[in-house]
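Heads up: the structure comes next, in structure tokens.
Just one protein chain is left out here, and the rest sit where they should.
== subunit A ==
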Amino acid sequence: MGLFDKLTSWLGLKKKEVNVLCLGLDNSGKTTIINQLKPSNAQAQDIVPTIGFSIEKFKSSGLSFTVFDMSGQGRYRNLWEHYYKDGHAIIYVIDSGDKLRMVVAKDELDTLLNHPDIKHRRIPILFFANKMDLRDALSAVTVSQLLCLENIKDKPWHICASDAVKGEGLQEGVEWLQDQIRAMKT
């Protein structure tokens, strides 16, 4: 029985709890996205750069999500890997207005995909091309090309454009993620 199968049966047993890692460069909007997904009474008013990580929870269509919202600042990125083993899914957030650092985002993604704790797992990855509201924002397709997502063959992935401040595009992404997780169970 492979790890993936174990995971599936285990997910079936335990009331549909999902651990999600939320990764991406600093200022890309990770915390803002997670905040939007939380029930409105639990939402934080002002969002500051994350230092280290913080654990957030939200529910969606019968699944409970526990999100490890990591800090994206350069000096903390090496701490992501401590939590790779915990993740059943990954949300990777890109600031689509930040063309300059697109290569950095790609670099970090490649490192992530090649990490021993991730490499051989069929772990679903949801990409948010965030900040689509910005005037010079790149389209989801362009972002996908710049990150060479088509090269990811052994993991299900999906990209959607989003505006975390208004909450647009987030639902579509989360639905995709739910489907993936349900699919893993069967």
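Basically, contacts are C-beta pairs under 8 Å (C-beta built on N, C-alpha and C of every residue); 3 or more make two chains touch, one makes a residue touch a chain; residues count from 1.
As a convention for this text, contacts and distances are computed from a predicted model.
Colleague: Which name from "Protein farnesyltransferase subunit beta", "Methyltransferase type 11 domain-containing protein", "Coatomer subunit gamma" or "Ubiquitin-fold modifier-conjugating enzyme 1" does UniProt give the chain that's left off?
Modeller: Spelling it out: the chain absent from the display is recorded in UniProt as "Coatomer subunit gamma".
Colleague: Considering the whole complex, which of A:28, A:50 or A:180 touches the chain not shown?
Modeller: A:50
Colleague: Of the residues listed, A:32, A:71 or A:130, which one is in contact with the missing chain?
Modeller: A:71
Colleague: Where the complex has a chain not shown, which of A:19, A:60, A:111 or A:142 is the residue touching it?
Modeller: With A:19, A:60, A:111 or A:142 as choices, the missing chain is touched by A:19.
Colleague: Can you tell me which of A:59, A:85, A:119 or A:166 touches the chain that was removed from the display?
Modeller: Of all options in A:59, A:85, A:119 or A:166, contact with the hidden chain holds for A:85.
Colleague: On subunit A, where is the contact patch with the chain that was removed from view?
Modeller: 14, 17, 19, 50-55, 66, 69, 71, 76, 79, 82-83, 85-86
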